[in-house]
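For this view, one protein chain was removed and the others were kept in their places.
Then we have subunit A:
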Amino acid sequence: MTHSGPIIHPTGLIERPVEPLLKVSGLSVSYGRIRAVDAVDLAVEPGRIVSLVGSNGAGKTTTLMALSGLLPLAAGRIVFAGEDITGLAPELRVSHGIAHVPERRRVFAGMSVRENLALGAYSRGDATEIAGDIERLTQLFPILGKRMHQAAGTLSGGEQQMLAIARGLMSRPQLLIMDEPTMGLAPQMIDLILDTVLEIRKLGTTVLLVEQNAIEAMRLSDHVYIMRLGRIVHEDSGANIDTERVKAFYMGVDA
């Protein structure tokens, strides 16, 4: 398992410092005749948190699903860690180092927390280290340690979200894709989850985040892309981004 260690750099100050971990060019996805994502270019540098924000229907989730191979591309190229993964099956993308924490968590409700975590490591060959990884993840998410043998469906929404994230991390990804991790959660829980995102980066995992709490997301991101009607309309470093402008985009005004 190739493991790029944490790359420490002052947040947002370095413009395009290294070869991006994920490079997407001209990505287009269609639902029948409707083009949901149109010629999107993205670059995610290693060790960073990159956000994709935009209003409902902008094509964020569709983009993420195309990245993890759930949707076929109409056009475009996806390069991950120097390798073209455009036509790769979803399960092979996981073994290449991309984990996707899907919208609405989608934990395996009928299975125990431990089984969910073990399934997260399905693509890994090193069965012996799985127990150790579960142990380490319970340090990141102590509540999961207490719920280890409970069915995942009986967990609260926030706990399920933690489980979904932990399940994603079980594959030891280089890139963790998170789709709306705070959806439907209580405010306290939202803060906790967003803190976790920072923790995950500290552990050396790159994060591509889609968040409805755009302002919060931009605050913790190194780089932000703004999507509207299937296109990237604006991008900037997290520190420089103009929140007023973002609000305008959300309102549907072309600022």
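Note that contacts are C-beta pairs under 8 Å (C-beta built on N, C-alpha and C of every residue); 3 or more make two chains touch, one makes a residue touch a chain; residues count from 1.
The rule is short, and it goes like this: contacts and distances are computed from a predicted model.
Engineer: Looking at UniProt, which of "Carbon-phosphorus lyase complex subunit PhnI", "Helicase", "Aminomethyltransferase" or "ABC transporter permease" names the chain that isn't shown?
Structural biologist: Missing chain, UniProt protein name: "ABC transporter permease".
Engineer: So which of A:Ala39, A:Ala75 or A:Met111 would be touching the chain we can't see?
Structural biologist: Residue touching the chain left out of view: A:Met111.
Engineer: Touching the left-out chain: which of A:Lys23, A:Lys60, A:Arg147 or A:Arg167?
Structural biologist: Checking the options A:Lys23, A:Lys60, A:Arg147 or A:Arg167, the one contacting the hidden chain is A:Arg167.
Engineer: List the subunit A residues touching the unshown chain?
Structural biologist: 32, 68-70, 89-91, 94-95, 99-100, 102, 106-111, 115, 118-120, 122-123, 167-168, 170-171
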